[in-house]
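Here the complex is missing a single protein chain, while all its other protein chains stay put.
The block that comes next holds subunit A.
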Amino acid sequence: MSEPTLSVRGLTKTYGARPTLLRRDPHRLTAVDEVGFEIAPGQTLGLVGESGAGKSTVGRLVLRLIEPDAGTIDLLGTDLAALPRGDLRRMRARATMIFQDPYTSLNPRMLIKDAVAEPLIMHTDDSRRVRHAKALDMVRRVGLTAAHMERYPYEMSGGQLQRVAIARALITDPAFIVCDEPVAALDVSTQAQVINLLNDLQQERGISYLFISHDLRLVRLIADEVAVMRRGRLLEKGPAVRLFDAPEHAYTRELLAAIPGRTPRARRFTGGRSEPVGHER
């Protein structure tokens, strides 16, 4: 058994002012409460739960995009909390994030080629030519073309933009990616394509994902393990197969029951490879 990519224990994050002797902040809220889990290399942990459960907060915490109040984060063999700023920044080449809304997670004033190549500026000494050559390779790998490189985000569809975001995240060859509802802003047919792309890339490169979603149907397409969150707490956690077939917690059963037209477990919407995206414009 190899060392886990990510190991989290007692992760806690509270928003609002700390209570003093005289005053308590009525809006004080424990967004994440003593959460712990592990993700093995090349595996996907699906993090599910209703809106406001604290899923995105967990995603940001495990990359230390926000500072935890308590808990330990062991990412790729390093103690994240103890990492100085510079090292933390360099760590982002190996562990990064894909956000929910590709329309706002890409700078509207940046050409696609610059957005995809940007991490290389921060993490390598590559020349501009090399960066753009690598960006083009990556853009093609996610199913786009050289023509897309010269576009601005407003000239692309949501599905295409999420592919750009994936290309941008993958260009530094990370070992771990937090996918925060990466397909929630896309229509159903595009969702399947992007999920399949993420699956393919994982198999190619052995990446670990923390896949955040409120949609259990999507989670079962990609997750090896599933963790269920509610009001900041982790309720239940286990292999996807077991959790879907024999949920222990009442809340998990509720979530499962809410899925319209439950179908037998399937890893994919379609066959073995990702769909071409030509029609999606």
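What we mean here is this: a contact is a pair of C-beta atoms (placed from the backbone, for glycine too) under 8 Å apart; a residue touches a chain by one contact, two chains touch by 3 or more; residues count from 1.
Heads up, the rule we're going with is that contacts and distances are computed from a predicted model.
Trainee: Which one, "STAS domain-containing protein", "ABC transporter permease", "Response regulator" or "Nitric-oxide reductase large subunit", is the UniProt name for the chain you do not see?
Mentor: The UniProt record for the chain left out of view names it "ABC transporter permease".
Trainee: For the full complex, which residue in A:8, A:32, A:80 or A:106 touches the chain that was left out?
Mentor: A:106
Trainee: Which one, A:34, A:69, A:118 or A:215, makes contact with the chain that was left out?
Mentor: Within the whole complex, the residue contacting the unshown chain is A:118.
Trainee: List every residue of subunit A that touches the chain not included in the displayed model.
Mentor: Residue positions of subunit A that touch the missing chain: 63, 65, 89-93, 96-97, 99, 101, 104-111, 118-119, 121-123, 140-141, 143-150, 154, 165, 168-169, 172, 197, 200, 203-204, 272-279, 281.
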